[in-house]
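Removed from the display is one protein chain of the complex; every other protein chain stays in position.
On to subunit A.
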Amino acid sequence: MHEPDGHEHEHEERALPSNLRRDQPLVPVDSVAGRALMAVIAILTFLAALSAGAAVLAARASEQWRGAVANEMTIQIRPDSRRDTQSDVARAVAMAQAVDGIEAVRAVPKAESDKLLEPWLGTGLDLVELPVPRLIVLKLKSNASPDLASFGAALRRELPTAILDDHRLWVRRLSTMASTIILSGTVVVLLVLTAAALAVAFATRGAMAGSRDSVEVLHLVGANDAFIAREFQSRFVRLGLRGGAIGGLAAIVVIALLGWLASSLSAAPEAEQLQALFGAFEIGWSGYAAVILVATVVAAIAGLVSRFTVRHYLRILA
């Protein structure tokens, strides 16, 4: 049926216009709806990535607190001109050593605690004259739960100048706060992923309803459901990937910016309090990995949901 003319045909091949569009997507590309969906996905990814970043930040910070101070307590001995501070310290050390569950007791030498104050008071000041409290650091056995309440009471009875400082209460409060941040971050991520899935499902349905005619033509020229599903899916995966990349990138930029801000402010003493709470505002590799993971999951969800929706729709049509 075709004119068998090899010579002519070579000439025709060369004459093929170079701007000929040959492989456009078979699904009509509604650019307005496509862009809107991409924007929605980008925004959702941004929010989810920030939440994930915050959760990682909180997790890392609370790990640091726990590691540093979970097993430590301090006794403060306030100086009192009517008492001999040195013997009060010795007495408190002896009492602490007697408690079951306390592993090590160390009275911080005066020179060392003075050094701790240097950043605030400056050097060259003679601290002997100042009523600086003395510190005794207690190291707890890791699995023991010593009766700290009665130890604290006994300490106060015997030495009115001593205060038992239980870090663990603080650590517990901070840990609870961190867990709350982690939990709500995780919930937000899950909600956002659900929202993304729903958005993609509705968009796919819309696209399919709008391409009902094209779908029938594709069927009649011999396309199977898998082929048609791939055509729709590849479009939504692309949208999801692009939206996810934009949202994830924006989140990384924002997090990096906040980290930079925090570190450039860290010369100020207030920043140290911030750092104490949030580490160095560094989410580290695991944080960036979480952000990238969230973006990837959003794209994967876009692909899976559109595939499922298309298959479902094609079954209804059949």
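In the analysis below, a contact is a pair of C-beta atoms (placed from the backbone, for glycine too) under 8 Å apart; a residue touches a chain by one contact, two chains touch by 3 or more; residues count from 1.
Following the convention adopted for this analysis, contacts and distances are computed from a predicted model.
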(message) Can you match the unshown chain of the complex to its UniProt protein name from these: "Aspartate carbamoyltransferase", "Gluconate 2-dehydrogenase subunit 3 family protein", "Cell division ATP-binding protein FtsE" or "Thiolase C-terminal domain-containing protein"?
(response) "Cell division ATP-binding protein FtsE"
(request) Specify the residue from the set A:Leu44, A:Leu218 or A:Val291 that touches the hidden chain. (result) A:Leu218
(request) Check each of A:Leu26, A:Leu50, A:Ala178 or A:Val237 against the chain that is not shown and name the one that touches it. (result) A:Leu26
(message) If the hidden chain were put back, which residues of subunit A would touch it?
(response) 1-3, 9, 12-13, 16-17, 19-24, 26, 28-29, 213-214, 216-225, 227, 318
